[in-house]
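Sending over a structure as structure tokens; questions will come in a sec.
The complex appears here without one of its protein chains, the remainder shown in place.
We call the chains A, B and C, going by the order they appear; numbering starts again at 1 in every chain.
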């Protein structure tokens, strides 16, 4: 991760997973652990407060920690050592209680969980912002005709509101998924060397309960040092979310093509310029989101591969998570922020949407024509007739309506009014409005149930 | 996917995603669609039954369909064509109603959902089988001492029951996840060309509702042709599940190493032999599960990458799902079956577990010694003392207890009884029993809540 | 892999990695091994021929082998058993020499290498076909103006020949890469149980040399059972190739959009139809290639992950290759075939290319204007002036030339002839021709050096 590229790729939650935060997460665990011991009576209250007083990342020397980490193999060892030295210098009694009963992974994993708790709050807010922008677009574009496109070809007419509702529908599912995984993810990690809390003897569970209370994290059934489905589930969720955002950005960038020009990212001075082409307004948010969508699957795969961890605490798999999960979090949240902003300020050009339909020479209404004719001719014959007319129109550069009118069966079965209806760009397509309503209603239900 | 390797890699759900099933899924959709039209009144009941009568995969020629698919670009087109020809030959009226209002993707996606419904039932059963085997192991091995190992080194003692409980804990979370995603996954796909049900005019929603009822699939808020988070969520779930299984298999294979020999896959005549080494009993199930765990992350990444689909229906992304998702389903289910069977019949050697502890020269009790001494010397000093003794013991080939007894502080603070307790392999480690109980209780709760 | 979808996704090399071929590969190894022993004198010539006579896949029962593989854990064990039984029934002396000195992995890996040898021949032919089609397109479209597009926006003019040359340039590099990896990949695997040829005592190397000669495969420095970079390198090559093909297909599909319409896949009766939209001609080859490009990265990642194999022969990693590598081979070769056919028969519409330039209101010439003005005003001022004019033209719906002419500095520094030159669609862009020539020359050099 480059700091230079952070405001571009990771505008949301800056600092949330920075090195300072990483250290502080460990120290928050250590402070809470000391206090938990104090509550249980396995550490004097005074000592606990002394320890907690030194649990501040700004007191430690990052560069020295980095060097020591290279020797120790994890960050918690030098952080705990530095804390120990600090406390020892102050209070030779208190120092006995530093890190008592814990192992490095307890501190690192719980520290991560604390960072993830803040992260998920940010994510929820941006998800809501995106959902709300899409709901507005769905609502206000119920009758905005636009080409429906399949296989990158104009296919049949739809409305822009339904396109927005499609994105909204997916985003709403993501909101539900996030709510479901949250309680599985945000739990304490505390098991000592091999997950037995062995060095605390009979008091382990009590200390664990107090520690969980102190950190406002639920106490899980048991430690999960080697069972990584909790963080991995977050990774897969972020992969799904980024996939949906990538689809949204792909669509937006396709609509913004010079030759299509139906929708654009919000403009801003200096945004998306080119070092050589003065006319350019590059879709920066789409680029960022698509980059995230290209990167997330590989990062998710890494987290899944890394689940195969050995015995009580593994070798290499856990280490592979340390940078990968934060990176994935930040890329996904960055993509979400860009997506929400783009949908908030999207510029639509309904006139171009109509023009693009019109410029297709009526071909986009072929399905409508065929299904109308099918009532008389049967589906197969109607399909063949319209296909024939469509080919003739394409090669002859004529309108599909004209080509259809050359067909005897058309003249026989369809009146001019029928044809007007078939080729009417303002005829609302089938169930589009009903679908939009259903999606909006589901969103309202979710909001009301909160 | 090789048929030769199918019984090895994909023992669960054979045929569930075979070519026959793929065709039948499409035909089930078509039959139900005709009947739905009949109920709504947009197709004569007689015609619907005629259509349904021909919706049998065995009536169609697979080889011809394969060739036609290469031209058409998807399987539904030739299946619908073949069905149309069959129906036409029987009833020139009924043929009008074949595939009415639908697009290829409606049939293919819904067909897939129907296969997935059967698949999930299989998965649930095998999850339960695995969970139940692990619960039994956790229960019956509460006091079976075994080395806890971290970074592939002996670390501190634990019990085998806690190892089993760790796996069980993860498996139980998977059961909950599967129950949560099920209703999002198993829904109808029906939107016509561009997701508007445009060719059905005002009757679209009614037909959709009847179709959903016919197939016993909920009607989603709107079609999801281009929004692939539903199937992708299943893929990520299978990735998580396979990760957990991979961890289980890795652990089992490590325990089964010649030099460790603490646990083994169930033996069977001819199982895991070698073409050249007569003594070998290779852990076949572990190999299969680890292979699945190596393959799943890449397949999940593919499904996530493929989520970036264009507009109403995309180009290439959807096509990338067709083989990838079934493959992932079968590999994950195969790994689950192997995992369940291995846990059902696992052979434990508690004697070797004790021997391996014993052969470590007491080093595994270093943490216990240090935490006991820390009460007197403080954590830092105690850690340093025991580390010193441990190194001396390692290099001198002596027992840690002997090396400790050479330390003055040890002789001063610890009695022989204290040392007996520290080095007692039968002392139950800390909170292990409590953790096991908590995991078992959670499982019972889930079962009771069903 | 579905047989139904094979002609679509895997048109090249059908059967090359089928189950029959998989068995035959093992048997080819066994036959050659017997003959090698005969040459060295460690097996009677008669016995070797008896063995070889039974090394025919069609003599074995696939279904029985599949079931036995599920027990044994690999395919070679039951194949060798079946072969042994056959030979034993014929000649109780010859049977002693079956599989002598080999391990299962020797037979399976060498069998794979034999299949890969055929595969690479197919790949080379299709690479040449694609290269030749692209060379023709580059040559014949040196002066065919088309919009150069960046970030999916019209940017500056280029020629279609340069686009073709860009693809060609990459394809030529792939041809070189394939030639480089070939000798590393196509080598014998023969090491016995742990890669020492231990059971052959002093004769191991001799037998290995004769075996290599028999199979016309070089003898590598040593066996590579656990070192998987050889097959993994092929996988990464196929990933790179598929990436290039994906780019080609993406470009083609974007050019084929209804609103752009500059290039199309070759048309064929019934190709790319729609089950509901009679006018559709879907780009089937692009879909197939893009699907392969979405699938290949995950499969490559699997092969790379699986390289971490334990000791002399690993657990799970090797097994993960068995289906993944053939699948990747077939998908890549299928994509190459589709790409070659599409480029062979591509339909270009140079008129639409010009129209699309024209319809952009001259914006595409903004860089040309700015660089011309920069000679007088400096780059910064010129860029700012043209940017201002471009915005005014965009918002006012006027041509960029008109907007420029409103600028005093333009009127001062540029004549009408200057402006004609700037906005001349037929002015050949810079070094395009030179670049095309360089690429074509490199191709000729490679062909001549063969």
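Here is the rule we go by: a residue touches a chain if its C-beta (ideal position, glycine included) is under 8 Å from a C-beta of that chain, and two chains touch if they have at least 3 such contacts.
The model shown is predicted, which means the values in this text are computed figures rather than measured ones.
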item	value
Neighbouring shown chains of the undisplayed chain, as defined at the top	A, B, C
Sole residue of A:52, A:205 or A:299 that reaches the chain not shown, by the stated touch rule	A:299
Of A:88, A:122, A:320 or A:402, the one touching the omitted chain in the full complex	A:320
Listed residues C:162, C:188, C:385 or C:419, member touching the removed chain	C:162
Which of C:33, C:256, C:284 or C:439 contacts the chain that the document leaves out	C:439
Identified contact with the non-displayed chain, of C:186, C:346 or C:368	C:368
Per the touch definition above, residue among C:57, C:114, C:188 or C:254 touching the missing chain	C:254
Residues of chain A (touch criterion as defined above) contacting the omitted chain	1-9, 11, 19, 22-23, 62, 65-73, 75-77, 80, 99, 102-104, 107, 192-193, 199, 249, 253, 268, 270-277, 282-284, 286-295, 297-302, 305-306, 315-317, 319-320, 322-324, 326-327
In chain C, positions touching the absent partner	84, 88, 92, 95-101, 148-152, 155-159, 162-163, 165-167, 169-170, 173-174, 176-177, 180, 184, 192-202, 204-205, 208, 220-224, 226-230, 232-233, 236-237, 239-240, 242-244, 246-247, 250-251, 254, 290, 293-294, 296-298, 300-302, 304-305, 307-315, 367-368, 370-371, 374-375, 378-380, 429-432, 434-436, 438-439, 441-442
Residues of chain B (touch criterion as defined above) contacting the omitted chain	147, 149-156, 253-254, 256-260, 272-274, 276-283, 287, 297-298, 301, 305, 356, 359-360, 363-364, 366-367, 369-371, 383-387, 389-390, 394, 400
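Throughout what follows, only the chains that are shown with their structure count from here on.
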item	value
Distance from the mean Cα position of chain C to that of chain A, given in whole angstrom	32
Chain A residues counted as touching two or more neighbouring chains	149-152, 155-156, 254, 297-298, 301, 305, 367, 370-371
